[in-house]
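To keep things clear, I will list the structure first and then write my remarks on it.
Note that one protein chain of the assembly has been removed; the remaining protein chains are unaltered in position.
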Amino acid sequence: MEIMMQIPDLTVKHLGAPTIPSPLTGVKFIPENATVIYAKDVNEVEEELKNTGKISAFEAAGPREKIYHDPSWTHAAILTAGGLCPGLNDVIKGLTRTLMLRYNVPIVFGIRYGYQGLNPAFGYEPMLLTPDSVDSIHEDGGTVLGSSRGRQDETIMVETLKRMNIKLLFCIGGDGTLRCAHDIALEVERRGLNISVIGIPKTIDNDINYIDKTFGFETAVYATGPVISAAHNEAKGAPNGIGLIHVMGRDSGFIAAYATLANTHVNYCLIPEDPFSLYDGEHALLPSLERRLKLRKHAVIIVSEGAGQHLFKEDSEKRDKSGNKLHHNIGEFLRDTITSWGKESNIDLTVKYFDPSYLIRSLPSNGTDSVFCEMLAQHAVHCAMAGCTDVVIGHWNDRFTYVPIPVATSSRKKVDIESGLWDSVKSATWKY
Amino acid sequence: MEIMMQIPDLTVKHLGAPTIPSPLTGVKFIPENATVIYAKDVNEVEEELKNTGKISAFEAAGPREKIYHDPSWTHAAILTAGGLCPGLNDVIKGLTRTLMLRYNVPIVFGIRYGYQGLNPAFGYEPMLLTPDSVDSIHEDGGTVLGSSRGRQDETIMVETLKRMNIKLLFCIGGDGTLRCAHDIALEVERRGLNISVIGIPKTIDNDINYIDKTFGFETAVYATGPVISAAHNEAKGAPNGIGLIHVMGRDSGFIAAYATLANTHVNYCLIPEDPFSLYDGEHALLPSLERRLKLRKHAVIIVSEGAGQHLFKEDSEKRDKSGNKLHHNIGEFLRDTITSWGKESNIDLTVKYFDPSYLIRSLPSNGTDSVFCEMLAQHAVHCAMAGCTDVVIGHWNDRFTYVPIPVATSSRKKVDIESGLWDSVKSATWKY
Amino acid sequence: MEIMMQIPDLTVKHLGAPTIPSPLTGVKFIPENATVIYAKDVNEVEEELKNTGKISAFEAAGPREKIYHDPSWTHAAILTAGGLCPGLNDVIKGLTRTLMLRYNVPIVFGIRYGYQGLNPAFGYEPMLLTPDSVDSIHEDGGTVLGSSRGRQDETIMVETLKRMNIKLLFCIGGDGTLRCAHDIALEVERRGLNISVIGIPKTIDNDINYIDKTFGFETAVYATGPVISAAHNEAKGAPNGIGLIHVMGRDSGFIAAYATLANTHVNYCLIPEDPFSLYDGEHALLPSLERRLKLRKHAVIIVSEGAGQHLFKEDSEKRDKSGNKLHHNIGEFLRDTITSWGKESNIDLTVKYFDPSYLIRSLPSNGTDSVFCEMLAQHAVHCAMAGCTDVVIGHWNDRFTYVPIPVATSSRKKVDIESGLWDSVKSATWKY
Partner (left out) sequence: MEIMMQIPDLTVKHLGAPTIPSPLTGVKFIPENATVIYAKDVNEVEEELKNTGKISAFEAAGPREKIYHDPSWTHAAILTAGGLCPGLNDVIKGLTRTLMLRYNVPIVFGIRYGYQGLNPAFGYEPMLLTPDSVDSIHEDGGTVLGSSRGRQDETIMVETLKRMNIKLLFCIGGDGTLRCAHDIALEVERRGLNISVIGIPKTIDNDINYIDKTFGFETAVYATGPVISAAHNEAKGAPNGIGLIHVMGRDSGFIAAYATLANTHVNYCLIPEDPFSLYDGEHALLPSLERRLKLRKHAVIIVSEGAGQHLFKEDSEKRDKSGNKLHHNIGEFLRDTITSWGKESNIDLTVKYFDPSYLIRSLPSNGTDSVFCEMLAQHAVHCAMAGCTDVVIGHWNDRFTYVPIPVATSSRKKVDIESGLWDSVKSATWKY
């Protein structure tokens, strides 16, 4: 069971012992030692027990009977960084309400435009958030705080936190944002300050390690449904019509894979984790497409932005402000390649190209995705008030968990091409 | 850990040893002994180990290397029974395609109108399902097979199965449907036949035991979003406006609870599990409502159909054809009671009443709910081909599982009012 | 041409001669005598010319080169009364922005809760509306001003207008609201004040005379689409399933008729203008339903709230606060009657009942309906600034018009059962 060997230390940092009685009433507090087991199979647990004498588990999230921060002396701050994601405003609303209405925290700042708002050089005044001012923001996509990419110097930012007397900092963002939050937590530690730095993982790609679900992903998958139907309609609307859809997914193909299962009009699902060839080999795309067009006269293809990078001769060296590598545009490449191939092969085909990226991420969240945001926000507040720091709120085995930031950002989650998920995608796109 | 003591026997019945090589290719088969641990907390596992020497777990779902039914001799049948639920057609499509395209099962019957279709007295001809005929059905709500409530004599139905040479029967339905499937499985056993009876749990209320998630629930929650926004708009549109929403949930308040967290414009969430009083006591509804109207001039209330039944003098004795107790209509009762109370209390209020029930359940499923349906269907086929019987396909700890039908139907899942879920609802509806 | 004889006097009242140059720039002003011809057929025009020497026409709406009110001295007020309707907030936004940004009107009040807000006895402070405060309100249903039913004493209200120095009053509402606006205009005239009273017709039933289109109707029709699909899914989901939909339409069946054509899954469309019998006669509902169930095993019925009132023995005498007669509930009556008839006739049928009323009217407007709201609002401001009064903004022949309030409220528009519209409905619901 080599996989077991790799479980990192899941212990969460605390600023100090929680000694203040929680002001929450009418709630069943979570025991201090509550956990969520990492392993899912009995064999794995037995193996780990045999080898190490213990069972790896996350610290379980939830309200504690004793807290660390005294609410009446506590100022909190919230920031959103990186690209938009459905649910940002739900999280901001949930944080604000839980802090002010349940814990009686008197001041909640909304930091403008990500980490820029913690650098006085930019001159962005923070907003004052109240239950009233956030009452309807969950109905809107985007973020009322604004966002920005990239980081700022942590010494400057910690200075700002100190000056504003902020004891709880909530950073909602992806990999880069969380790494910067970790640096803030280290700087806080260096200075011996008692500021809890809590990460709330935002990745529309659902690719954060040790966390089985992140907010916004569900709404993003939902939003691909009509795009796939549109592509299918266009594909069927012309002889040998091909609907080609380019979706987000820089390093992992979760959106493409889920979208395929969510609207099973997709015939080809191309993701970074499962490289494909165009012309040669058993599963080459174009010969398969030719067979399909002969049988069905139309096809729908979905492709992750990170897929097929091996098809480009030169490696892309460009990066965005968050340090993410900018990929070659595989969607436009496939559109042009299929069109040329059609001409060369004398197949009178047309490619209709769809690139819905921003449309999907700037929606408000909905349904159970919003439920997730609300609960995530509440748990982030419980976590912060208990004095945890350098931690992100995770989710595992249907429960909320605490995950050390370095664990969550150690590497990106990928679609396991030997998993049931990928087998299901292959089954749903079976060619006949 | 008394909760541990109650874990029932989770062993699944098999018709016989699987000896036929699976026709699936390019797939990583699930080991025979793969499991999904029932417990979530390390303490629970350690306690169970200490007491019983074992760790309770579900049999993990997934394709097996050896199967029991020889595909070329296998006929399959699918039926849907009980009320509509988003995703029925996705499941039918997924079953048909997986049976025919991956396992090469030659014949898949669609049984019309639930168990009535297995009773020749009704004269409903079965439909022949093919990948082509089901190609677009996932885009539509309802069920292409039709449904009906109530059961038929299992001896007659097994006779029909035998006559039609059906070896795999998939019954998609709720409690009543699954109990009847169990009776069919017993009759099959009595006669020594080799028919796999597989239940696919359908409950829009998400209230099946030992299964953490059922299809359609997510879409149902999603569909309540606009209704709550509408109720909120109506409430704010008049002085002392009250938007009152009546949602499904006969015995459990999951839809109401999730809907509240999904669109946090709700101020009161009333569910069967947490009885409330109208006039007296600390948390009585009407005095609280009066306070809120004074502060905010509007309110939104959501109520499960099974809530507040204790407020009616006489117990309802009526039952529907599925044997479910018909409740008093708490929605209309509250509408009238609040209106009268307003008049008596000289509060010039108006109640706008919403009862969206059928609107929510007759939608097509969407997004990750459709993903769930597709995977559920595939797993049901893997389960059936492996020769399991008297089993439902469950979901636990982010994995698909097998659950013996009697375990799944032993009692209904309820909202635990000491849980994090209910605490979150109370937090989101905090009065100030 | 007796229809011609009935054209009322379409002359609009003006407070006085417009003498102030319009502050608008870059706009082609509408000539003073611009008109929109009432008749549509050449024969009608020739007949009218022969008989009267003139051609009846509405005054055309649009910006005039000279205006009556001096913007810098002008305060404006907006109120919404009666039930909600999609687009109220669009109209409020359009009015506010056009007044302040184009005409430089310095103060725009939002009157709270309809005419109650003009009666100091209720104590509702007006809101100050600005381009910023209305910037995003068009995204929400309902009305940010609140609404109420019923009227207040016009002498009190005119006193309030005088005290607040309001020169432009915009009343957004239906029949009752417009009649009250007319009374205010008369009171203003009696007192010799120079206040323009402008009605903006709101009727989700689209039943205002001499106006071919009112805002919100299009969104309401759009919103019935998914309800009809849901009813159709439910109907097909059970043997002899009947989906029955009850929609708004107190006196006229426009919503039901349009909904039928908008989603042609409807098989029976019942409206007030075309009385139907249940049991006897050539087109009786129940025998026809029996024939349809035999052929197709399901049916979808849509019924206006004002339809079939002749089937009740006693006349309803109840009225709502706006003075509208409260009808017997034909939807519930049909549901119960069809269910009983099924039992008596030994047809094993089920009726699934849908009553989406508030759901439809509390939506935000969308698409071309929002376009209509924005243009309507702009024209209302042009009309008011030009010094017109006692007038509503209408629409005819694809242009905006001015209609004297008494003309618009003289009687309600009905579905002409000899028209192309009703013939189209009959064609779309043809039984075979």
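In order of appearance the chains are A, B and C, and numbering begins at 1 in each one.
Quick note on the criterion: a residue touches a chain if its C-beta (ideal position, glycine included) is under 8 Å from a C-beta of that chain, and two chains touch if they have at least 3 such contacts.
Model, not experiment: these values are computed from the prediction.
Peer 1: One chain isn't shown here. Among C:Glu125, C:Asp280, C:Glu344 or C:Glu418, which residue touches it?
Peer 2: Checking the options C:Glu125, C:Asp280, C:Glu344 or C:Glu418, the one contacting the hidden chain is C:Glu418.
Peer 1: Quick one: which of A:Leu84, A:Val158, A:Cys171 or A:Leu285 touches the chain that's been left out?
Peer 2: A:Leu84
Peer 1: Hey, which of A:Glu65, A:Asp140, A:Glu189 or A:Asp212 is the one touching the hidden chain?
Peer 2: Reading the full complex, the residue touching the unseen chain is A:Asp140.
Peer 1: In the whole complex, not just what's shown, which of C:Ile7, C:Met164 or C:Leu261 touches the removed chain?
Peer 2: That would be C:Leu261, which touches the missing chain.
Peer 1: Among the options C:Arg64, C:Arg102 or C:Lys413, which residue touches the chain absent from this view?
Peer 2: Here the residue in touch with the unshown chain is C:Arg102.
Peer 1: Which residue, C:Glu218, C:Asp251 or C:Glu305, contacts the hidden chain when the whole complex is considered?
Peer 2: With C:Glu218, C:Asp251 or C:Glu305 as choices, the missing chain is touched by C:Glu218.
Peer 1: Name every residue on chain A in touch with the hidden partner chain.
Peer 2: 84, 113, 116, 124, 140-143, 146-148, 226-227, 229-234, 236-239, 352-356, 358-359, 362-363
Peer 1: Quickly run down the residues of chain C that touch the omitted chain.
Peer 2: Per the touch rule, chain C residues meeting the hidden chain are 26-28, 30, 33-37, 39-43, 45-46, 55, 57, 60, 62-63, 90, 93-94, 97-98, 101-102, 131, 136, 138-139, 212, 218-219, 221-223, 225, 229, 258, 261-265, 366-368, 370-371, 374-375, 378-379, 397-400, 418-421, 423-424, 426-428, 430, 432.
Here is the rule we use: only the chains that are shown with their structure count from here on.
Peer 1: With chain centres taken as the means of their Cα atoms, state the distance from chain A to chain B in Å.
Peer 2: Each chain reduced to its C-alpha mean, chain A and chain B end up 28 Å apart.
Peer 1: CA centre of chain A versus CA centre of chain C: separation in Å?
Peer 2: Those two chain centres are 46 Å apart.
Peer 1: Can you list the residues of chain C that touch 2 or more other chains?
Peer 2: Within chain C, the residues that touch at least two other chains are 140.
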